[in-house]
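With one protein chain held back, the other chains of the complex are shown just where they sit.
Now for chain A:
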Amino acid sequence: MPVVGIPKSHSKYRNQKTFEITPALYRVRSQYFNRNLIGFFAVTAIPLGVYLYTWKMLTTDDLSDIPIPPISDEELSKLKKEYSSKK
């Protein structure tokens, strides 16, 4: 039995062509409105929070905590030259 979509019965509670909700169905649903709204905010807060946390971490991290192996200035300039010649 399909769960998603308009229930097969109760079809009279929507306009047959536009599927617009009738006033009767508005009244039926009105008592769930506040709880649904709270639920909506709770559910959207999870992915939104993950996204914002990731964004924050990526923008503020300067990767300074990653240890750079000790290297002498001579070798560094050599490597830089090698890198620029390859380009």
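We take it that a contact is a pair of C-beta atoms (placed from the backbone, for glycine too) under 8 Å apart; a residue touches a chain by one contact, two chains touch by 3 or more; residues count from 1.
Just so it is clear, contacts and distances are computed from a predicted model.
**Student:** Suppose you had to identify the omitted chain by its UniProt name; would it be "Protein Mss51p, mitochondrial", "Chromatin structure-remodeling complex protein BSH", "Small ribosomal subunit protein uS9m" or "Cyclin-L2"?
**Tutor:** So, among "Protein Mss51p, mitochondrial", "Chromatin structure-remodeling complex protein BSH", "Small ribosomal subunit protein uS9m" or "Cyclin-L2", the name matching the hidden chain's UniProt entry is "Protein Mss51p, mitochondrial".
**Student:** Of the listed residues A:Gln16, A:Thr59 or A:Ser85, which contacts the missing chain in the full complex?
**Tutor:** Of the candidates A:Gln16, A:Thr59 or A:Ser85, A:Gln16 is in touch with the missing chain.
**Student:** For chain A, which positions touch the chain that isn't shown here?
**Tutor:** 9-10, 12-13, 15-18, 20-31, 33
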